[in-house]
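Working notes, beginning with the structure itself.
For this depiction, one protein chain was excluded, whereas all remaining protein chains were kept in their positions.
Coming up: chain A.
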Amino acid sequence: MTESPASKPASNGEVCPHARNGLKPERNGFLKSLQQQSRHRDRDRDEEEQAFLATFQQSRSNIPPGFLPSGSGRLPARSPGLAEVHAALHHGGLYNRPFLESFEETPMLVAVLTYMGYGILTVFGYLRDFLRHWKIERCHIAREKEEQKDFVPLYQDFENFYTRNLYMRIRDNWNRPICSVPGAKMDLVDRVSHDYNWTFEYTGRTVKAVINLGSYNYLGFAENTGRCADAAAEVSMVYGVGVASTRQEIGNLDIHEEMENLLARFLGVESAMAFGMGFATNSMNIPALTGKGCLILSDELNHASLVLGARLSGSTIRVFKHNNMQSLEKLLREAIVHGQPRTHRPWKKILIMVEGIYSMEGSIVRLPEVIALKRRYRAYLYLDEAHSIGALGRRGRGVVDHFGLDPRDVDVMMGTFTKSFGAAGGYIAGKRELIDYLRCHSHSAVYATSMSPPVVEQIITSMKCIMGEDGTTIGSDRIRQLAQNTAYFRRRLREMGFIIYGNDDSPVVPMMLYMPAKIGAFGREMLSRNIGVVVVGFPATPIIESRARFCVSAAHSRELLDQALSAISEVGDLLQLKYSRHRIQPSGARPFDDGVYEDVDD
């Protein structure tokens, strides 16, 4: 039964605290369908709604502390769906923990100013191009050689307008070279530019002990000492550093087999196969799974590797709105009912492609609902856990573990070793038939060199560490530390008044900057305070939604995070980045409760 928030006492925090996070029911299709259900509760329900309602149970109130409401917080005027929002977030049948995601709306003034900023930059860009064309200003761009002057130019001038005039101005925020382990702290190579970022010179100095908020080091395995590094060193002395052959020929070492068996056990599936590069895993194996006559339903914000793989496969691609189950269901129904376009033949298979954590938004896929849809419509599910493997879940087994689901429900589990395991490469895991097929037909197995031995050993050691099989509790300690750090970091940033996107459990924290000039300013100001952050703009994000993306790591201690947070707050005040209209009053120093993961049944 849904309760109106007015009747619930605010003290025990059962009222949905995230009324203030701007969660709009329209943005999330599932909420909308639940809203409609509550309105049509007394009418005859459609069969499809019955399928969902069959799993609807009494909600469980289990909100981790840190998300407590405050009595005096400014609550915006809410639509009548607040009670339904509360129910939706806690319907215990599909979700065993509250799914709290927020994407606060861009404030109107900020949007207008951002567009104005881009407009001014464009005008200046045209002016500069004009000056360059008439040789008043020196031209630094790559040009064809003298003898190739008759050739058609490799790059049309207009295509590169953005690169020349906008990207070049703030180029020093990217491709910063480092010269140490990319752990919690790193050393940057000092570089200066005397011609406004067209060329860089290395002064020879290094900037020491920069706090690293940019590397994908979720569990802190990027280290050069300790068990993993020692094991990798040993193996590279014995096996050498390279393999120089493909998997099908003579490049299949015994440690490859060991790693794949361990990986299959880690994920809880029948078998697994590893490849040398995460990007290439997607782009080379999706064409092996689908072809002409198949349909791929891919999320709006899927990674470039998934998009490339889908395009190379030759299947029809349809895109559904980001994490929106209503949109996905509509596409599924339409696809099955109407069949292939024009011929109306039935589709050979339908593949739903989603990611575990979307790295630019910080949102987590609604996996229970996707699996329910997949079962109902007999589609196949391809889950790309590039960021979520190791980073989510009570035992670190990824988004499937996070929601407490059965890994056998996901048809193709894909992931990478670059992020949480501190190695390199990617894997695909699933049923034995799938992996046997890939062993014979994958482009990578036939043509690409197999993984190098020290990397494989690093994966084996770090995976054993996470699973606890090496006899220590380092793995589970790190997983807990990451969860604590994530919750703390997100809570503090929210309290400071920044706009943070994404799910409250995801260690990827995008903070909105919006204006083009602030992108460069934020990166540089943070570096001058000895903190390295990642800023992203167009074209990785929509044009006005540029952001800074923090990657919380288990290697960060509480003091480091505090240091970073105070610097972020300082820069935020300096650059006026605290856009959020929904400030949370800081709740008292409440320690993280380990009870977050305890309700998950083993």
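Just so we're on the same page, contacts are C-beta pairs under 8 Å (C-beta built on N, C-alpha and C of every residue); 3 or more make two chains touch, one makes a residue touch a chain; residues count from 1.
Just so we're on the same page, contacts and distances are computed from a predicted model.
The listed options are "Integrator complex subunit 13 isoform X6", "Serine palmitoyltransferase 1", "Neuronal-specific septin-3" or "Autophagy protein 5", and the UniProt record of the chain not shown names that protein "Serine palmitoyltransferase 1". From the options A:A424, A:M467, A:A517 or A:L565, the residue with contact to the unseen chain in the full assembly is A:A424.
For the chain missing from the display, the contacting residue among A:D195, A:E257 or A:E300 is A:E257, taking the whole complex into account. Touch with the chain that is not drawn comes from one residue among A:S193, A:S245 or A:T472, which is A:S245. Touch with the hidden chain on the side of chain A covers residues 46-47, 147-148, 150-152, 154, 174-183, 186, 189, 212, 214-217, 221-224, 228-229, 232-233, 236-245, 247-254, 257, 276-277, 279-280, 283-284, 289, 308, 311-312, 333, 336-337, 346-350, 377-380, 411-412, 417-419, 421-424, 433-434, 436-440, 443-449, 454-455, 458, 532, 534.
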